[in-house]
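Take a look at the structure set out below.
A protein chain is absent from this complex, but the other protein chains hold their places.
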Amino acid sequence: MDAIYILDILGTFAFAISGALVASRRNFDLFGVVIIAFATAVGGGMTRDVLIDAHPINWIGDLNYIWTILVAVACTYLFRSKIAPLSKTMFLFDTIGLGVFTLLGVQKGLNYDLHPFVALVMGMVSSVMGGVIRDVLTNRVPLIFKKEIYASACLLGGMVYLATYYFELPYTIQFSATMATVIIIRILAVKYKLQLPRIKDDVFGK
Amino acid sequence: MDAIYILDILGTFAFAISGALVASRRNFDLFGVVIIAFATAVGGGMTRDVLIDAHPINWIGDLNYIWTILVAVACTYLFRSKIAPLSKTMFLFDTIGLGVFTLLGVQKGLNYDLHPFVALVMGMVSSVMGGVIRDVLTNRVPLIFKKEIYASACLLGGMVYLATYYFELPYTIQFSATMATVIIIRILAVKYKLQLPRIKDDVFGK
Partner (left out) sequence: MDAIYILDILGTFAFAISGALVASRRNFDLFGVVIIAFATAVGGGMTRDVLIDAHPINWIGDLNYIWTILVAVACTYLFRSKIAPLSKTMFLFDTIGLGVFTLLGVQKGLNYDLHPFVALVMGMVSSVMGGVIRDVLTNRVPLIFKKEIYASACLLGGMVYLATYYFELPYTIQFSATMATVIIIRILAVKYKLQLPRIKDDVFGK
């Protein structure tokens, strides 16, 4: 569990930096940057906890999330010229965050006796809603709805977790299989520019 | 109550299709379409349940909502060339949804011992917030704030429900009167292009 906690914090850190970068580009002031970093990093878990009535919610129950976010914002200010959002390190951290958030979301859902399918949705909410809130607050169409197989990676990762959970495999296997699924799918998606099918635009006219 | 449940599912179906159509036009991928359909269909009831602390919230407590939404998205993909969002069938389903969601919202508010006026607000939240969330997620100014007497139909429907409820009329009458109010007002509004008064723009300059 300690390894997961460290990865959770690492993911929070990566998500916070991704939020801080988006906010900086939009010329937000320091306060705005902190808020967007915060929303990006804990927005998913917060939404999940409000929906399943899990109080205290994530960042209220554990102050380490807030400290991590503040450190991430400070790093963004200090090393801004060196942090490229698409760099391999950031991509890795971000993908780790995606995997851990998915796993913790599904797990929390199961702990709250939700139907496995709803628990799976909670895994996606945990990993995806932070970015959606970030994009809504910065007045963009959420990227997640258009780019990469970001969400699909979470969905499949969550399914793998559920499967390994029901077959009562050891926790390290549940964990490794879930993380590996998310990371591999995401890397493949970016490498081969995989996309989900769309409804053709022209069917609806202009 | 069974009739209401069927109409509730029918309304959910119509709202999900309306969400899927908006998302498709904006070129979202399959995942984005499902999320927008989901938010449109259950966003209102979900918001209501979170605000009045009614857990498990609508779609967590009853998986039929999720199945209905998935079927609606599948139908949108399969029959997309045949589903015109302004067609009479869709308009009817959508209006039924509006009426049922209003009624169920007010009813749930009363069951939770809210002041009748707050229960009325909950009726509107249930019927209207789904569309608002859909529009926020697709980065549009919520239509509801500008077009048709959509919300007014819900408000008056909710009032009729409250009145019939306090006079202890039979449930079938409460139900029929509420639905008829919503449906008739909406049809009249569309037919005669009724609009609520606005504050003149020019008063404020540009």
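Should a chain be cited, it is by its letter among A and B, assigned in written order, with residues numbered from 1 in that chain.
In this section, a contact is a pair of C-beta atoms (placed from the backbone, for glycine too) under 8 Å apart; a residue touches a chain by one contact, two chains touch by 3 or more.
None of these values were measured; they are calculated from a predicted model.
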{"item": "Residue among A:Val136, A:Leu155 or A:Met179 that touches the chain left out of view", "value": "A:Val136"}
{"item": "Listed residues B:Leu92, B:Val136, B:Met159 or B:Ala177, member touching the removed chain", "value": "B:Val136"}
{"item": "Per the touch definition above, residue among B:Ile52, B:Val73, B:Ile96 or B:Leu162 touching the missing chain", "value": "B:Ile52"}
{"item": "Residues from subunit B at the interface with the omitted partner, ascending", "value": "50-53, 114-115, 117-118, 121, 132, 136, 139-142, 144-146, 151-152, 155, 195-201, 203-204"}
{"item": "Absent chain, residues of subunit A that touch it", "value": "21, 23-33, 35-36, 46, 50, 53, 55-57, 59-60, 63, 66, 76-77, 80-81, 136-139"}
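Note that only the chains that are shown with their structure count from here on.
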{"item": "Distance from the mean Cα position of subunit B to that of subunit A, given in whole angstrom", "value": "30"}
